[in-house]
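Apart from one protein chain that is not included, each protein chain of the complex appears where it belongs.
So, subunit A:
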């Protein structure tokens, strides 16, 4: 039975076939034509996938060729500027003083009280009630229609117990309850899977906020103890607000952006 590197051994002992190199060269030359024939013949989804892949390859090829071309034109050389770099004439200036920091915190507290924030998604599409709720018929003859089932993602707290089924008006199905969100830090550009503490505000209305419905644009509070953020005073920050940036009922997960 062939053992060890038997292919190399055979090559070492007997060398290559007499026409090996010619055949190899011709096969490689033929590949171009075969690839073109496949590209022309492939239909349907396979054709599309191949076309996309091929387009990406060609774009890359063009770029490398252009790079290697010697060009006589002179181009301005732009060094990448680091974030936060300031020109020399702006150095040695204290941008923020402590007082300013304090006043910023006070301003934020005031804004919170007022209920206004700067958020990444200022405007969201309004969600109609019939899109949000599904009418459930109940009663012996199924004529009563006062029950509603929520069709969007919801959050219920950890100590949540349902009202007795006879009296509950809004049904939040357990399949649509989420406890975790994928929160992106806008500056660090990385995403963490953080627990939701609560729903702060749903732009569609206070009723939805109280129900805990999370749609696009909802501001939620997440548990950021993982990130290890610390206030200037030395206290550990463990809750921060984040705004939902996707439609959770369509994607099956909640993507949010941290509000810093």
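A few points about this structure:
Following the convention adopted for this analysis, a residue touches a chain if its C-beta (ideal position, glycine included) is under 8 Å from a C-beta of that chain, and two chains touch if they have at least 3 such contacts; residues count from 1.
Everything that follows uses one rule, which is that contacts and distances are computed from a predicted model.
One subunit of the complex is not drawn; among "Glutathione S-transferase", "Nucleolar GTP-binding protein 1", "Cytochrome c oxidase subunit 4" or "DNA replication complex GINS protein SLD5", its UniProt record names it "Nucleolar GTP-binding protein 1".
Of the candidate positions A:158, A:175, A:206 or A:228, contact with the unshown chain belongs to A:175.
Interface with the hidden chain, as seen from subunit A, comprises residues 1-6, 9, 12, 43-46, 49, 134, 151, 173, 175-176, 247, 249-253.
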